[in-house]
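Shown below is the structure under consideration.
Complex shown without one protein chain; remaining protein chains in place.
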Amino acid sequence: METLITLALLLPLAGFTFLAFFGTRLPEPWPGVIATTTAGLSFVLALIAGLDVIGGGTERLTVTWFEWLPALGVEASFLYDPLSVLMTLVVTGVGSLIHAYSIGYMHGDERYGRFFAYMNLFLFSMLTLVTGSNFAVLFVGWELVGLSSYLLISFWFERPTAAAAGKKAFVVNRIGDVGFLVALMLIFNTFGTLAFDAVFGEAPAALGTGLATGITLMLLLGAAGKSAQLPLYVWLPDAMEGPTPVSALIHAATMVTAGVYMVARTGILFELAPVSAGVVATVGAATALFAATIAVAQFDIKRVLAYSTISQLGYMFMGVGAAAHVAGVFHLMTHAFFKALLFLGAGSVIHGMAGQQDMRKMGGLARVMPWTFATMAVAWLAISGIPPFAGFWSKDEILAVVFGRGGGWTVLWAIGLFTALLTAFYMTRMMWMTFGGKARWDDGVHPHESPRVMVVPLAVLGVLSVVGGLINTPFKPTLEHFLEPAFEAFHVHLAHPPEGATPWVLAFVSIAAGLIGIAAATARYRSRVPDEERGAWKLLNRGYYVDDAYAAAFVVGGGAAARWAAASFDQKGIDGAVNGVARLTGAVARRLRPLQTGFVRSYAVAVLVGTVGLLAWFMTRGGF
Amino acid sequence: MDFPVLTTLIVLPMAAGVAVLLLPRRRPELALPVAIAASLLPLGASLWLLVRFETGVAGFQFVEHVNWYEPWGISYHLGVDGISLLLVVLTAFLFPISLLASTAIKDRVHLYAASMLFLEAGIIGVFLSLDLIVFFVFWEVMLVPMYFIIGVWGGGRRVYAAVKFFLFTAFGSALMLAAILSLAFVARDQLGAPTFDFVQLLGVDLTRTAQFWLFAAFGLSFAIKVPLFPLHTWLPDAHVEAPTAGSVILAGVLLKMGTYGLLRFNLTLFPEATVDLMPVMATLAVIGIVYGAVVAIVQTDIKRLVAYSSVSHLGFVVLGIFALTAQGLQGGVIQMINHGLTTGALFLLVGMIYERRHTREISQFGGLGSVMPIFAGAFLFTAFASVGLPGLNGFVGEFYVLVGSFLSLPVWAVVAATGVVLAAVYLLWAYQRMFTGPVTLEENRGLSDLNAREIVILAPIAALILFLGIYPKPALDRIEPSVDAILQRIEQTTDYRVPDFGSGAVVDLVGEHGE
Amino acid sequence: MSNIDFLALGPEIAVTAAAVLLLMIEVARKPSARVWGWIAGIGIAAALGLSIAGWVLGRGTDANLYFSDMLALDGFSAFGGIVVFTLTGIGLIAGWGLVTSLRRRGAEFVALVLIAAAGMHLMAASANLIMLFIALEVASISFYVLAGITRNRAADEAALKYFLLGAFASAVFLYGIALVFAATGTLSMAGQESFLGETILLRPGVLLAGIALLIVGLGFKVSAAPFHVWAPDVYQGAPSGVTGFLAAGAKVGGFAALARVLTVPLDAYLDDWAPAVAVVAVASVVVGTLLAIAQDDIKRMLAYSSVAHAGFILLALTAGDAGVEAVWFYVSTYALQVVGAFAVVAAVSGPDTGASPLDSYAGLGKRSPMMAAGLGLMMIAMGGIPMTTGFVGKLGVFRAAIDAGYLWAVVTALVATVAGLFFYLRVIVRMYMDAPGGDAPALEVGRGPAWAVGITSAATIVLGIAPWPLLNMLRDALPF
Partner (left out) sequence: MDLTVTPGWYMALASVLFVIGGAGLLLRRNALVMFMSVELMLNAVNLTFVAAGRELNVLDGQISVFFVMVVAAAEVVVGLAIIVAVFRRRATASVDELAELKG
């Protein structure tokens, strides 16, 4: 089994290495085929190994490769417990589909081989992240997915916007990483180790609330960076500059959920720090609402989905913040299905529209792209929370748990509910603007359905979006039973939805919210595209001008400060002092030169002065 | 006596330098190949040393000890331990590479190649000397070849830069010499005979005040070399004006002489002062980390940018050293190696583009990624190593330093961690401006990608970057005992205790470590 | 007189005889310059050989005083002889171009050099203050003439200034001798030593004033500030072919005399004169360094630098006996550096000219690699960079001064050393880093300067890396 896990990890890495060196020389579609094969094989191997865990034969497997950082007791070692199994399967499963899809989508790109190399690198990184058995290996994966994300966002680096977006993503993520790093330092300082087993094992007994709060808030900062939560979400909308499969895989299905995974993984620490858990949930709720309102006013199809992703990630944060880790991870999984589907669908649309992303220039595509439309419609219902589609079950469970916590959590629940309404609204808006109504295409654009290699993954994901939710219904919580041992092993107490009739009521309320949203949007957008470019719409469209504010503060303000430091302080101040000493010495030397007058009699005076001086000294020693 | 491998390491490049000078002047094309071939000999010797080095031993190995002039207490005493071992290997490794990267030098090649070889001998001597005077001799004498390399084969303001480099460093060493001499007389009063022998000096008791002043004198000299804020302004000038190989050596090994000195001498000879001044040094280090990075962001000259990044990275090394924890010290040492590799590689890359375009202004580039894909890839790889991406070498050192310094100096460590963000900003922004976007200037359109020679130059460094990132254990295992010995000595001679992590220990973020 | 030992006077006899012979043959036969060279060479070689013989016999032993305690034959004087005659030989080789350019007066020149050498050695060997005065005058008067030997405007001015100030300083020095004599009742250094060692003077004023004046007189010779004022003008005005000899010779003779006078008869008053010497030393280092920075003629620069070096050497004397070893090492190796450096100056600017602007060195690295390398090495050595004798010399000097408790003086001197590097480096900048204007032709270098530069460079490096033969020797070169 251990070998299988090792292989599952290393296959994508091997794929990356091979393609990085030889990818450019292989003709299309071979790089894609190779990359898809490694991804698929990796999925199969993970599944076989996972079945062992799922089947209950062993609850967890650990693979240790070598000692990595001896002084920190860190080994390159991997943990395969139910939570990692689930994450691994989602990552490799969805990943394989998207790899396959990309074979068609990236057709004709001049750096075809490079793309698949990067995709495989991402897979390897993400697998490292979700299987690492200690914080350090987790952090390795954490950073490497950041690298892959950077490479893939700026894949079309000839576009200045793409290059800028990649850098922005990496830098903003790094801000979060500072938090993560500080958390790691605190953890090592407290426990003397970074291994999950030891840390989580000792935490309940050894960790005070204050310290736990400190650690978890720092972890949250890291998670907020990676999972695009307030206030570090700004990179994700820009990340849509990358090729659409990248958006689907990295910026919707997998990488951005790493924060959720991390909070769930470190659940015990958050349990010991109720304040932090509350902060997590609050950040999640706030982000969910905030991003949903922005999504309402976007015209770029991918930006709608990007803000939607941020919003959905907020849900997951709400869930894990409320200690509903299973619900959070469950939503992570269903979201991976339907959001990947939405992105791939959007990609298919963009592909068909020859690169057009503005929904105002679409419309009426349902007829031309039936498969795309059908699969996206499934995803639309799933995200809108309509049963029995996948999104309903997971979102509903989160909201139920949050409601069940009572007190202030009720407010969060209300926000979540309103966000559900908004979600349904903007998704419906997107569907109508894209597929419904009249065609508003530019001249010369001839939309067409995508090739089979792209449609098949859509269909598979469509199926998963329908049935994926059934894995964990209140009637048969299979996933919960499966995941529970993983949390129990780390002493986490899971929060559950309230018992009795309440869940039913809550479910109906949220279905109603979804339906209201759908209805409202249908009414507004069914037949026309209203003018939404002024007033509050404009404010929402520009994302409350947060980006501009950040730019003003950090890019303009910070830039000015840095320029001052470099030009004035460093060059004129410090170096000026250094050169000043040199110049002063030179000036003194030049001032002294005239003393050597050239007149022999003044020289004699100098000798005389010296003589008198020496005599005076000796007089003080003895006197006459 | 065993084969004097350490002396061989010093003498080989020196003899090679003389040999190069004696080559017929009518055949300048011979000088560089001969020098490259000759520089492989010390590399071989250093690898032999690496293989024969006994891992897990704290003390000095391969020791050579001959009296130089007994009445003054000077002895030719060489030895290598886990700290110096890797630095020696790094030095011997970087020289053939830098020489290979020097084909652009056409003027007085003999002198150039000889200067490089003399420089190598001097640097290796610094790392191997266990007698303070011999150490000082190498420390100071290596300024001369470096001065020539910058001053003769450098850029437009080369004379200014060379003289500044020389005087700045010499100023520091002047006070160090006074301190060394004073130390020898204290030793005479206690041991009966004056001695400059490092090992013997460890047995000398110094008052707290004496330690303070001696620490200050040694420390100033080393801090200038590191360079520690605010003594860093010679560095950008020297780097920018130096020819490529000069920059590589300057950043790769020369700066390490400063941090090595702090570690080898300040920490062991003046433990009480070390403990007293720990916050001061750490503060300067942290200021350097942040300040160097901030200033690097807005540089318009790529070489200057990399130079300021060195200020930032070396800050990590100093922070690690003055964290006075096992992790911090190990991190500091490994970070020296890592910085040598990554920044060396960055300077090589900058040199390669400079040879093609004769400019280093970032604004003169743009869109190179599509013109020179291999070059772009190599640059990005190195940049990420420098940024501290896990899996590449830069991370290991930074992580050790951060975790290690957090144990004793939590606030400093947290501030230092922000350097991680800034590093990403300056390097990736520079990459963005140089390599991405459309090709804006006609001159850049026809640039040729890296040739075989250049790939041969970069490949070994890249391999080491990867190896040390993934499996640093062999290196760390060799460092560990020596570093532990230093800490033990500090604990034995002062009331400082290396802060231990403990279950439930509340971290006092005010910065007072638990006693 | 039973204790007459002509070995003590042997070197003087050898060079003086050579000088006299040379002048006589010149008058009688008008031989070619080559003959002068042979005669001078044999004389110097004989003097050197006799000094070595004296070293073998006299080193390490206690007072070997001859001629009624007028002369000492001890390690100190023998070593002084070795240094002086080596120096004279190299100096003559380096400046041989000057000899030929003087035509018939070249014989005078060579004879004067030989007589000056005799005077310099006597300065190291004198065991009596009046003897010392005579020795000093023999050397000085020769120097005055040598400085003006070319009889051009600059040389005239240099010679007259040197003469007037030198005579003034000699008078002061002589007055110092008289006062010491008045206080101790003897002119013999040995006598003074035992008198001052056994007697506590109730009113030491006369003696102390005498010491002050002795320091002034000898400080003038070694060009310590503020008695250095003559040096820049003389260095610059004197023909380049002889400046090195003048500069080095004055230093060697002056410091030999100073070391013996201060550490033998006046040893008991160390606490009184050492602080004064330290102050003079620091003043010399600072003034010399600062003024050297502002120079644009290499000879003036070297003059001020020699002021600074005088300061460094004086530092060692603050340690009394214990510093003599360092003084010897420094002054002997520095003398070689000076001779080497001026050999290059003579080659670049011509042996018979005075001025040697720094600008004329531009591109010397290409015009004459060997001369440039030699001068560069000398600059580095004078800057105190290791692996040259300059470093070992400074090391010894600073050791001695720190041991004597003058850390403040050492630190000041060290900082000044760094400032001093500025102008040494500037010479290297000119030679290697500034392009020569236009196509400067390769520099024709005669065999004389080439040999002089070669020998001094080799000595500077070899003794810089392996100084212990010389250092071991110096332990036997202490005054009686």
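Should a chain be cited, it is by its letter among A, B and C, assigned in written order, with residues numbered from 1 in that chain.
The rule we apply is simple: a residue touches a chain if its C-beta (ideal position, glycine included) is under 8 Å from a C-beta of that chain, and two chains touch if they have at least 3 such contacts.
Owing to the predicted nature of the structure, the values given are computational and were not obtained by experimental measurement.
Engineer: Checking the contacts here: which visible chains does the omitted one touch?
Structural biologist: It touches the following shown chains in the full complex: A, C.
Engineer: Could you tell which one of C:L9, C:L22, C:I141 or C:V392 touches the chain left off the display?
Structural biologist: Touches the omitted chain: C:I141.
Engineer: Write down which of C:A19, C:L65, C:A125 or C:A158 is the residue touching the left-out chain.
Structural biologist: From the options C:A19, C:L65, C:A125 or C:A158, the contact with the absent chain belongs to C:A158.
Engineer: Which of these, C:T186, C:T289 or C:T456, touches the one chain of the complex that we don't see?
Structural biologist: Within the whole complex, the residue contacting the unshown chain is C:T186.
Engineer: Consider the whole complex, including the chain that is not shown, and state which of A:L10, A:I386, A:A604 or A:M619 touches that chain.
Structural biologist: A:A604
Engineer: In the complete complex, the non-displayed chain touches which residues of chain C?
Structural biologist: On the side of chain C, residues 130, 133-134, 137, 141, 144-145, 148, 151, 153-154, 156-161, 163-164, 167-168, 170-172, 174-175, 177-179, 181-182, 185-187, 232-233, 236-237, 294-295, 300 touch the unshown chain.
Engineer: In the full complex, which bits of chain A touch the chain not displayed? Write them out.
Structural biologist: Counting over the whole complex, chain A touches the hidden chain at residues 593-594, 596-601, 604-605, 608.
Note that in this section only the chains that are shown with their structure count from here on.
Engineer: Farthest chain from chain B, going by the mean of C-alpha atoms per chain?
Structural biologist: Of all the other chains, the one whose centre lies farthest from chain B is C.
Engineer: Write down the chain pair with more C-beta contact pairs when A-C is set against A-B.
Structural biologist: Spelling it out, more C-beta pairs touch across A-B than across the other pair.
Engineer: Name the chain with the Cα centroid closest to the overall protein Cα centroid.
Structural biologist: B
Engineer: Taking the mean of the C-alpha atoms as each chain's centre, how many Å separate chain B from chain C?
Structural biologist: So the centroids are 43 Å from each other.
Engineer: Taking each chain's centre as its mean C-alpha position, how far apart are chain A and chain B in Å?
Structural biologist: Each chain reduced to its C-alpha mean, chain A and chain B end up 36 Å apart.
Engineer: Which chain B residues reach two or more other chains?
Structural biologist: Correct list: 167.
Engineer: Using the touch definition from the top, which residues of chain C touch two or more other chains?
Structural biologist: Within chain C, the residues that touch at least two other chains are 422.
Engineer: Hey, which residues of chain C end up touching chain A in the complex?
Structural biologist: So the residues of chain C touching chain A come out as 160-161, 164-165, 168-169, 172, 203-209, 211-213, 215-216, 219-220, 225-227, 229-230, 232-233, 272-273, 275-276, 279-280, 287, 290-294, 419, 422.
Engineer: Show me the residue ranges of chain A that touch chain C in the complex, using the header's touch definition.
Structural biologist: So the residues of chain A touching chain C come out as 582, 585-586, 588-590, 592-593, 596, 598, 600, 602-604, 606-607, 609-611, 613-615, 617-619, 621-624.
Engineer: Inside the complex, what are the residues of chain C that reach chain B?
Structural biologist: Where chain C meets chain B, its residues are 365-366, 380, 385-387, 391, 395-396, 398-399, 402-403, 407, 410-411, 414-415, 417-418, 421-422, 425-426, 428-429, 432-434, 467-468, 471, 475.
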